[in-house]
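Of the protein chains in this complex, all but one are displayed in their positions.
Per-chain numbering from 1; labels A, B and C assigned in written order.
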Amino acid sequence: MPRLAFLGPHATFTEQALRSLPESVGAELVPCAGSPAVLAAVRDGSVDAGCVPIENTVEGAVPAVLDGLVADPPLVIVREALVEVRFALMARSGTKAGDIRTVASHTHGIAQTRGWIAANLPDAEVLLSTSTAEAAAQVARGEFDAAVAAPIAAEQHGLEVLADDIADNPGAVTRFALVAPPGPPPAPTGRDRTTLAATTQNRPGALLGLLTELAVRGIDLTRIESRPIKHRHAEYWFHLDCSGHVAEPAMGEALAALHRRCDQVRFLGSYPRAANGNSTPATTSPPGPVGEADPAAFAAAESWLAGLRAGSFG
Amino acid sequence: MPRLAFLGPHATFTEQALRSLPESVGAELVPCAGSPAVLAAVRDGSVDAGCVPIENTVEGAVPAVLDGLVADPPLVIVREALVEVRFALMARSGTKAGDIRTVASHTHGIAQTRGWIAANLPDAEVLLSTSTAEAAAQVARGEFDAAVAAPIAAEQHGLEVLADDIADNPGAVTRFALVAPPGPPPAPTGRDRTTLAATTQNRPGALLGLLTELAVRGIDLTRIESRPIKHRHAEYWFHLDCSGHVAEPAMGEALAALHRRCDQVRFLGSYPRAANGNSTPATTSPPGPVGEADPAAFAAAESWLAGLRAGSFG
Amino acid sequence: MPRLAFLGPHATFTEQALRSLPESVGAELVPCAGSPAVLAAVRDGSVDAGCVPIENTVEGAVPAVLDGLVADPPLVIVREALVEVRFALMARSGTKAGDIRTVASHTHGIAQTRGWIAANLPDAEVLLSTSTAEAAAQVARGEFDAAVAAPIAAEQHGLEVLADDIADNPGAVTRFALVAPPGPPPAPTGRDRTTLAATTQNRPGALLGLLTELAVRGIDLTRIESRPIKHRHAEYWFHLDCSGHVAEPAMGEALAALHRRCDQVRFLGSYPRAANGNSTPATTSPPGPVGEADPAAFAAAESWLAGLRAGSFG
Partner (left out) sequence: MPRLAFLGPHATFTEQALRSLPESVGAELVPCAGSPAVLAAVRDGSVDAGCVPIENTVEGAVPAVLDGLVADPPLVIVREALVEVRFALMARSGTKAGDIRTVASHTHGIAQTRGWIAANLPDAEVLLSTSTAEAAAQVARGEFDAAVAAPIAAEQHGLEVLADDIADNPGAVTRFALVAPPGPPPAPTGRDRTTLAATTQNRPGALLGLLTELAVRGIDLTRIESRPIKHRHAEYWFHLDCSGHVAEPAMGEALAALHRRCDQVRFLGSYPRAANGNSTPATTSPPGPVGEADPAAFAAAESWLAGLRAGSFG
């Protein structure tokens, strides 16, 4: 039975994300305290893979995960999941809104429902827990009156949902990654994403050069982030999410180009884009340095080139 | 007396940052609950300026601040401060390490000292507070035995520092910004930073085009971050920190170019770089699309151009 | 009365080009022996301007003119003319095709009608003259039986056209330039061309950098040519024809950028494009490094920038 770690405890959004993936069927799900612990468990082989949040539309990227992914030994993302971050107010069965004197949640849960709580529970004391799931557990144990957590937490802890969808910014989505040791990547689906990180010399135009290598091969960016490199003044890891798959010629050529150009480049996985992931706009007859990523165009060009090299054209 | 808001309560790292700035001398310092509240107070005129954290070398950018800066009406950064994030363990006078059963801090404080606490206070219960300063206040009030907070908090709350510099990753630095309503920017110093944000059409090469406008004018990037735009699928604000000042011709020309090219562009301020801010490498005889930002070269070129237009050359 | 030199003798295509220009009305037209002589006459002030061929669709650029334009002191193109190079076979009145034993022309005239002569005058001896006009003069003086020359030469020398439009590649066009000492350029018409030449350091990407400066400002190229620089191994003058006018902000900014970037840059004039000159395709919402040259967009951006610098935005 495969063992899959996740950012615990049980009933977190991360567990919800992991359960949405086919890999979780029949697997043992192992909660870990913190994303670094999940990555460490994958690295030391005590689990087969691990699920961590990678970015949230409200909170941004998760720096500990970005930094953890580029550490050694290598890890790769093999799957992503998008989970709508839906916060509910939950309490023990029979609790009425008027009875609520204490509300607990994780910092992020509090931050994202602050307006709703102020409007609807103006007199309640707000308390922090280490996770939204832990807040629900605390409510179940009778330590607090109510929790702000994922609906799944109400199910798992036998609580009742008093109000659903209470986030001040509805529609926030968190992206989760299933991370594993290096191995053959999932087969290309035609709608894949590749995650990578690279460092370059700290000088003007370095990032431009890196992005040009992607653009001339028709590869689109869906996320970019610079992260300072520890102890190296003014140097950065650039974290990139791109359209395409390492098995495709455009991405293969681009990765090889980054290998030649960059001080360091980390391949962090090619995997299917989750359903409402960012779409890549079609590229037709590209002007400027934007090129063509279509595998068929690459194959035709390769075949033409082989003819040139063999002298059998014309 | 000018009124300056900051991310409170008192004794936070933000207050420490604000107090390091000349603007704080003789000003009334007003703590606000959360960075959004600081920005709101600047926008509604109840304060003259406000200090917020903008990025941390360990925790990354502060998404709420990035998102808040591009909201309306406009705000600009007029000053930055870098504060080394030094965590100390503090307790009421006379407390010994062996007596500590409960340790409180903000989530970030806990996250950044987890290793030290596990090694040195393995049996203590770890509790979350809304800020490191609040944790210190709670210790002073006798609610907990010890707090992980900035040294300044020990001073303000009459606590004793039992152990200093206990972060697992020493040397973390947070960058803070003093934000104000639009007005003439601080005079250029020759070592300035300009912060801006821009959106482009969602298509391959769009970011490349934006960065090319900067690079051809010799402007270097020191930070880049993409932030999804709410309710607009696959579209982004790109947040950029650049070398240079809006009053200089290279940056002026680049900003005007972005205005022509981008769907939206926000100028978020030109201000002196803090002492150990990122340096800009010297650019000598630039190859490729990297150009020349030197104001003297711009002035010489302008003068030559004026001659061409007047027909008085040769 | 203005004096205008041209590549003589009388009745050349160059005279035909010059006569098509408004500047020739009421001017004294002065034939010179060779394009270098025309440029020298303009430089030494013995004429006010001079007309020379600059490129031909069949024969390509005219190297002596390109090299002559970048010499010192500076010269600028103030007008261009396109002349369809139409060759006619002409003879003294009464000559019949069957009588023609000798045909004279300039090398180019012979080269461009070789097929027609072989088919229609297979037995005639072909002789070279220093110009097509001189060939017509020689026929008029009875030295040869027929000449291949511009129809204008038949008129001027009282010859009869036996066959018109005899070029093997009909439709060849020669572009002529009216060259003058530096002075205020002709007013922009909205459909102008700017000619320039530049040298860069001899290293990879140097030309790319130069073209990027044009492209980001939405300036299109209609001709490019590298010419080796005498006595400087592997270094080149790049000769460029571009859309736009030095008085417009896009072209002004681009020229200033080349001044900063290039070892040498020569402005060789802004002038109205001749009627069937190359059109510039419309640029809409440009991706990649292609920018926007529209003066209105430049004006809007300038005005926005002025607001930023004054602090009066938002």
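Criterion: a residue touches a chain if its C-beta (ideal position, glycine included) is under 8 Å from a C-beta of that chain, and two chains touch if they have at least 3 such contacts.
All values reported here derive from a predicted model rather than from experimental measurement.
Colleague: Of the chains that are displayed, which are in contact with the missing one across the whole complex?
Modeller: The undisplayed chain, in the complete complex, is in contact with A, B, C.
Colleague: Among C:Ile166, C:Ala198, C:Val290 or C:Leu308, single out the residue that touches the unshown chain.
Modeller: C:Val290
Colleague: Taking the entire complex into account, which one of A:Met1, A:Val25 or A:Ala310 touches the absent chain?
Modeller: Missing-chain contact among the listed residues: A:Ala310.
Colleague: Identify the residues of chain C touching the omitted chain, counting contacts across the whole complex.
Modeller: For chain C, the residues touching the absent chain are 34, 57-61, 63-64, 66, 107, 111, 114, 128-130, 169, 171, 202-205, 207-209, 211-212, 215, 218-228, 230-231, 233-234, 236, 238, 276, 278-281, 283, 286, 288-290.
Colleague: Residue by residue, what part of chain A touches the chain that was omitted?
Modeller: 72-74, 181-185, 201, 203-206, 208-209, 212-213, 216-217, 246-247, 252-253, 255-257, 259-261, 267, 285-292, 294, 297-298, 300-302, 304-305, 308-314
Colleague: State which residues belonging to chain B touch the missing partner chain.
Modeller: So the residues of chain B touching the unseen chain are 215, 286-290.
By our rule, only the chains that are shown with their structure count from here on.
Colleague: Roughly how big is the turn, in degrees to the nearest 5, that lines up chain A with chain C by CA atoms?
Modeller: 180
Colleague: With centres defined as the mean C-alpha position, give me the chain B-chain C separation in Å.
Modeller: Comparing mean C-alpha positions, chain C is 56 Å from chain B.
Colleague: CA centre of chain A versus CA centre of chain C: separation in Å?
Modeller: Centre-to-centre distance between chain A and chain C: 59 Å.
Colleague: Could you state the distance in Å from the CA-based centre of chain A to that of chain B?
Modeller: Spacing between the chain centres: roughly 24 Å.
Colleague: Could you say which residues in chain A touch two or more other chains, in rising order?
Modeller: Where chain A meets two or more other chains at a single residue, that happens at 215, 286, 288-290.
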